[in-house]
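Structure in structure tokens, see below.
All protein chains but one are shown at their positions in the complex.
Chain nomenclature is as follows: A, B and C, assigned in order of appearance, with residue numbering initiated at 1 for each chain independently.
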Amino acid sequence: MNDIMNAAFFVALLSAALRLSVPILFAALGGMFSERSGVVNIGLEGIMLTGAFAGVVGSYFTGSQWLGALVAMLSGVALAALFALITVKIQINQIVSGIAINLLAVGLTSFFFRALFGITTTPITVNAFAPVSLPGLSTLPFVGEILFSQTALVYIAFLLVPVSWFILYKTSWGLNIRTVGEHPTAADTVGIPVNRVRTLCVLASGALAGLGGAFLSLGQFNMFVDNMISGRGFIAVAAVIFGRWNPKGILIASLIFGVADALQIRLQTAGVEIPYQFLLMFPYLLTVVALTGIVGKTVAPKALGKAYAK
Amino acid sequence: MNPILKMTNISKYFGTFAANEGVDFDVMPGEIHALLGENGAGKSTLMNVLYGLYRPDGGEIWFDGQTRHFTSSRDAILSGIGMIHQHFMLVPVHNVLENIIMGMGKEKGFLIKEDQLEKEVLEIAARYGMEINPRAMVAELSVGEQQRVEIVKALFRGTKLLIMDEPTAVLTPQETEELFKTLRRMSDEGMSIILITHKLGEVMAVSNRVTVLRDGKVTNTVMTKDSSEYELTRFMIGRELSPACRDGRCCADKLVLELERVTCEGELGNHTLEDVSLSVCSGEILGIAGVDGNGQKELAEIIVGLRGVKSGRIFLSGEEIAGKSILEIIGKGVGYIPEDRHKRGLVLDFTIGENLILKDYSKKPFTKGGLFDFGQIYSHADEMIKKYSIKTSAAGRDSEARKLSGGNQQKIVVAREVDKGPKLLIAVQPTRGVDIGATEFIHKQILKAKENGTAVLLISTELSEINQLSDRIAVIYKGQIMGELAHEAFDESLIGLMMAGLTYEQAVKAPRGAGEAPVEGNRFADGHRTNQSNTLTPDQVSGDLPENPKEQVSP
Amino acid sequence: GCAPKAEPAAPADPAPGGEAPAEEAPKIVLILPGPINDQGWNATAYEGLKLVESDLGVTMEYVESVQQADFESTFRDYGEKGYDLVFAHGTQFFDAAKAVGPQYPETFYMVINSEEGVEPNVGGIGIREWEGGYVAGTLAAMNTTSKQMGAIGSFPFPVIEGTLDAFEAAAIAVDPAIKVTKTYVNSWDDIQKGKETALAMIEAGSDLVFCSANQVGLGSIDAAKTKGVKAVGYISPQNEVAPGTVISSVTYNTPGLFKFAVQDFLDGKLTATGKSLGWADDVLDVQWTDEITDEMKAVVEQTIQDLKDGKVENPYVPGD
């Protein structure tokens, strides 16, 4: 085992961790906006699935992976709009709505995939994102390979972290979002349109989760397969909490979960005998630990999960 | 002069219930206009309509030169109306600046320019003589400071008319006076203010005009100077008040409650109570006066077992009860009207019937063989509703406590705690936010309990309430008892000085003007290191005080 | 185009219960544990259905995504409706077939891949998957330069373990110096995990990957393409997925399995035993690409012949 614990191993591990964390990061940043405004979005999984599917469809029909990614975002927004309608406007319980959205997404993607492409034994492949090496940076030892020879979507994901932070803490939108999530009544009394802010945040979460799905189908692959998200949307929900509802924390959480996943894969290929199930539990247990506040106080937005009716 | 606001024929229904009906109401520029009425009269509703939070079912609003149709508070804010709600609308985890500027993206720009905004905020605060720290977290501010943030928040939006819903209910007398100073200054600058309050004294002191609401309709609008507390009371409740008053006779009998050098620690390890010793006899009311936040809550909570003591002993009828469970202490006949009825005294989602058995739910006759006996529960509820005149909605005993007005909610608590004839009754702020009719009623219940032999510990920040009911008065300051006096020796300014940290001995020697000390007390409530002298000049009173005055005086 | 084949319409031994006229078309249904468009296991069954239709002129119905809890009730439903032949696509159906079968003696329950049957009307038919793995291993062994290869399986089930073991045994038979890393991804569809697993193997020195786990295989091929190494396609033809990377595919002719079974049914030859088919029965195939030289082809063809002749022992030992 010692022979694998070398620098190359770590470069490979971290680079894998980075790839594995990107879809989580996209969706979790989206989830953060939604939760910061007070809406729990368990539907991230389904929205990601829709994004993965729509991305492939978009790229298939336009021939452009960029338009594919755009279609993925739009489809995420569309599903999120339904979610916002039932949770923010009609005010059905958010958790149950999320579960229903996931169910819906599984059905709809599968239905439309069949309607569009028929039943195939070989995948429909489309144009996808290729790695872009950043000139100069990608040749740096270690970090060059890990950080600077990725697809455009990876750079976008990491760029979104400071952008989200800036929006949340330095702009009036961000202040509105935080106010709505903490104290919707107070927001209402100063004229912040609570439910409109929430709807927009949910839509943003749809766009980002959709992009996260597209990262899988177009950034990592060039095809869609049924259920290709495989629970990453739920991990994203966990990452929002573990990251304590702020972009920096979510970045760290996504990376930790990515490392855990990459490590699990590598330990197995290296023949280390730890039941894989325990490694798979890791992100969830970690989130529970985060919630105990033993490693620092976690304070959820006060109005999280509560619909606002005047 | 033309009014700045005219509301005509306003109606607002909840379902079929008319919270406001045909209300006419106007306010002049620069006027402080008081809005009076019993709990549930429709004051908050009317103001919510004005502020765009509710849409009226009928009527017109004319404000600042034109007819308005506010569809949201944003509309109201933009046209120059500000509102400070009874429960502050502040986000505890935001800092003061964020709380002030929130929702102002359109006016102040997309990017938050903190430094510039901070300067603007400080300027406004200074103009009206208020001190605030824009970078402080709201969660860490006192109630008075939070209210200042609310006021600045309104001023920052260019308010021409400021609505204040029961702003003094949670303030100390000192903070109240500060607030009134600010209000007068604002009115001098031409701003109009609508003030909702249950305290007639305040109305008389600060307002120019008064409108009285009753059952959703206006009964009268009068100039304050042409009216009297007596008349306003009649307008409000349709009858005269017969203020509850102790009959001067103290029937003190056996010793019931005794605290022996009790010290109690707060979350931060500081002493919230220090070396407190006091005693209450059956048939006696001991009033504890003091500025809010000086250990009153802790004092009540250690007695009923909600909080542990660090040292010292507590006896109930001679039996040590410190360290015993809440349940045991309740079982020994201790009734407790808590400071915050929403937080402690009631389960708002329970029905009236369920709330009335909150402390006896598992006892006979309500429980038989492990199951509830609903016949008993219902008849008990009906009896209490009748006996304590609890005004319920149509659902009667089955209506949720949440749906009652504050005064009626408090009556549930009082009924539950008093009706059993407890050995000891602890009443903390029993009439906070409660209208004068209900206040009178609650006071009478407390006196009746005393006459029936209950020992009463009355903790209140309202000196008038303390004076009205107590046989003896003790003053608490920073967790210490500054001294005790008999009712006969009641002297508002003396007590005011003690509330500010002087011992009885120091206070009697201090020169003072009637009614002034409590007002000024706020300034030295923080306490400063001082020179050691027994006679204090006025200067010293307002500026320097012994940090721990008690030690200065040899017993 | 089923018109020309008229002869199977009159089976030698009509469905039991005499009264049904011999001309009536047999009622056959296919029960699938997953969606038909999974591009793997279930999709191949669907192709089998179409093959039976076109080659034998027999129409089949199907139901997809049947959950474990519903196996019994589904079997029962078709028994009640008097179906003649019920295909269940996977060994997981065996217990349910065993329980329900005796109650509906007029219906034959055929469990794909089951190695056992129950008298009188529960049978099994399957592909000897290890034979496929073995040929893939031979093919792969001739295309590695690093002498290190990765083999990925879905779950450590006997069938999958057997396939990977056979892959390894065949490779070692070609060159004893070869090392094979075997890993299970515990998924049929987590394509990203397939990719990352293959990447991990490649980074640890493998220069050829092989995967038996439905869609997951697409992920491993993608990894090989990214890293510029080779892959052997498996189960379905995957040469086109990544030309130049996939050097050839060993494919299952699962459709052939259905044709085989339906033909047996029409001929009245169905037996309540487990039957497994291999290269000799035409249910396995190789799809070549130009990457493979004639010499290599010859070696592979020889291996296939050996398998057909029964000269190769199944290397899998259960439970190790």
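Everything below uses one rule, namely that a contact is a pair of C-beta atoms (placed from the backbone, for glycine too) under 8 Å apart; a residue touches a chain by one contact, two chains touch by 3 or more.
Following the convention adopted for this analysis, contacts and distances are computed from a predicted model.
Q: Going by UniProt, what is the name of the one chain that was not included in the view, given "Simple sugar transport system permease protein", "Dissimilatory sulfite reductase beta subunit", "Pyruvate synthase subunit PorD" or "NADH-quinone oxidoreductase subunit L"?
A: "Simple sugar transport system permease protein"
Q: Which displayed chains does the hidden chain touch?
A: A, B, C
Q: With respect to the chain omitted from the figure, which of B:K108, B:H271, B:R313 or B:K359 is a touching residue?
A: The missing chain is touched by B:K359.
Q: With the full complex in mind, choose from B:P338, B:G407, B:P430 or B:G479 the residue touching the hidden chain.
A: Reading the full complex, the residue touching the unseen chain is B:P338.
Q: Pick from A:L159, A:V272 or A:V288: which residue touches the chain that isn't shown?
A: Per the contact definition at the top, the residue touching the missing chain is A:V288.
Q: State which residues belonging to subunit C touch the missing partner chain.
A: Within subunit C, the residues touching the omitted chain are 29, 35, 61-70, 72-74, 76-78, 80, 91-92, 103, 155-158, 186, 318-319.
Q: Tell me, which residues in subunit A touch the chain that this view leaves out?
A: Residues of subunit A in touch with the missing chain: 40, 42, 86, 90-93, 95-97, 99-101, 103-104, 106-108, 110-111, 114-115, 231, 234, 237-238, 241, 275, 277-278, 280-281, 284-285, 287-288, 291-294, 298, 300, 305.
Q: Using the document's contact rule, name the residues of subunit B that touch the chain not shown here.
A: Answer for subunit B: residues 13, 15-16, 18, 21, 214-217, 237-239, 242, 304-306, 325-327, 329-330, 336, 338, 343-350, 354, 358-359, 361-362, 367, 370-372, 387, 389, 391, 393-395, 398-400, 403, 437, 441, 444-445, 448 touch the chain left out.
By our rule, only the chains that are shown with their structure count from here on.
Q: Considering only which chains touch which, how would you classify the arrangement: line, ring, star, complete or other?
A: The chain contacts form an open line.
Q: Among all chains, which one's averaged Cα position is nearest the averaged Cα position of every protein chain shown?
A: A
Q: Take the average of all CA coordinates in subunit A, do the same for subunit B, and state the distance between these two points in whole angstrom.
A: The answer is 48 Å.
Q: In subunit A, what residues contact two or more other chains?
A: None at all.
Q: By residue number and range, which residues of subunit B touch two or more other chains?
A: Counting only residues that touch two or more other chains, subunit B contributes none.
Q: Touching residues of subunit A toward subunit C in the complex: what are they?
A: Those residues of subunit A that touch subunit C are 4, 8-9, 12, 16, 19-20, 23, 110, 113-114, 118-123, 125, 216, 220-223, 225-228, 230, 261-262, 265-266, 268-271, 276.
Q: Using the touch rule from the top, collect the residues of subunit C that touch subunit A in their complex.
A: 35-40, 43-44, 46-47, 150, 181, 183-184, 186-187, 189-193, 195-197, 199-201, 203-204, 215, 218-219, 222, 236-238, 240-241
Q: Touching subunit A in the complex: which residues of subunit B?
A: That would be residues 51, 53-54, 72-78, 83, 85, 89-94, 98, 101-105, 108-112, 153, 157 of subunit B.
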